[in-house]
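All protein chains but one are shown at their positions in the complex.
Right after this comes chain A.
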Amino acid sequence: MPAAVPGSRQEGPAPCAGESAAASGPPEHCTGPIVDSARPVPGPALGRPSGGDGAAPSPRGAAAAPRALPRSVWALPPVAVLALLFLYPLALVVQQSLTPDGGGGAFDAYARVFGSRAFHDALGTTVWLAVGATLGCLVLGFTLALVIAFVPFPGARAVAKFIDVFLSFPSFLITLALLFLYGTVGMANGLVTEFTGAAEGPFHFLTTPWGVLLAEITYFTPFVIRPLLAAFSQLDTAQLEVAAGLGARPARIVRQVILPEALPALGAGGSLVLVMCLNEFGIVLFTGAKDVTTLPMLVYGKAILESDYPAACVVAVVNIAISVGLFGLYRVVSKRAGA
């Protein structure tokens, strides 16, 4: 049997980590190869006959038969759809930001937006909220994933399932819930006023950036937990046993054994959450605070509330540049995480 058996592509565990790190497909994908790939491959399957007409087996990648089109042609229809529905509109946004239909020279709108205070505030708020929420998600997600994976309790699997369900709900539900929890007449304030008899409760942070930060940490932490759990499931527990047998305390095991293994997943999950926080709109919209404006909120405000499309396009271009740049970084990091 030659070394390049097509079936031997799937040696070892299924490459799940990178895929779940991308926080897309449900983890049910990660059940391993569909069949045992160690099974020998029958000889005729090695080549790839183009059909039943007895043509000579042609190698993968070459044209299958003279009448067949090159394979790359098949990629054209979906790319055309994407170009029409997504790339062309995006290009129009860039074009509108430079030379708006309503007149005005190139970069006029840029000068106007970059000179405005609202833009500077929104940029600052967006960045510090996203960075803060990402750090919070990483710390919280790492702690929770550690417990789920290494100090398992009855129902830990149900918790992991719950996290998947949590991911399928829209983000603004969290803000809605926080209104009942910490709003002016919510649960927390109600508890305090009932016990102390004070006229109003102590919690008023919901309409400040801190309310948005809390909501973002709550909503995005599962996006860190999922890749971490995938990474932990591939960690050989014998390493932990050995470390513990040699006298290492749990804190040291976490620091020196688990953390190095989890770093790629943390990096991938963290950069994904950073991008999603930069792009988050529903949470900020539902908070309804006038003084919390992020870049997506500014795009919405300029376009829909003020009908100032050139300015909206400029903010959109800035937002795209930041997010796509960071997303490229995420792709690099998650590739390195072992996709």
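Heads up, the rule we're going with is that a residue touches a chain if its C-beta (ideal position, glycine included) is under 8 Å from a C-beta of that chain, and two chains touch if they have at least 3 such contacts; residues count from 1.
Just so we're on the same page, contacts and distances are computed from a predicted model.
The chain absent from the displayed complex carries the UniProt protein name "ABC transporter permease", chosen from "ABC transporter permease", "Polyketide cyclase / dehydrase and lipid transport", "Phosphopantetheine-binding protein" or "Cytochrome P450".
Screening A:Thr143, A:Thr196 or A:Gln256 for touch with the missing chain picks out A:Thr143. Considering the full assembly, A:Cys313 is the residue among A:Val292, A:Cys313 or A:Val333 that touches the omitted chain.
Of A:Leu278, A:Val292 or A:Val333, it is A:Leu278 that touches the chain left out of the display. Contact between chain A and the unshown chain involves residues 6-7, 9-10, 14-15, 19, 22, 24-26, 28-29, 33-35, 37, 39, 41-42, 44-49, 51-52, 61, 64, 68, 71-72, 74-75, 77-79, 81-82, 85-86, 88-90, 92-93, 96, 140, 143-144, 146-148, 150-153, 159, 162-163, 165-166, 168-174, 176-181, 185-187, 190-191, 193-194, 217-218, 221-222, 240, 244, 250, 253-254, 275, 278-279, 281-282, 285-286, 288, 295-296, 299-300, 303-304, 309, 312-313, 316, 319-320, 323-324, 326-328, 331.
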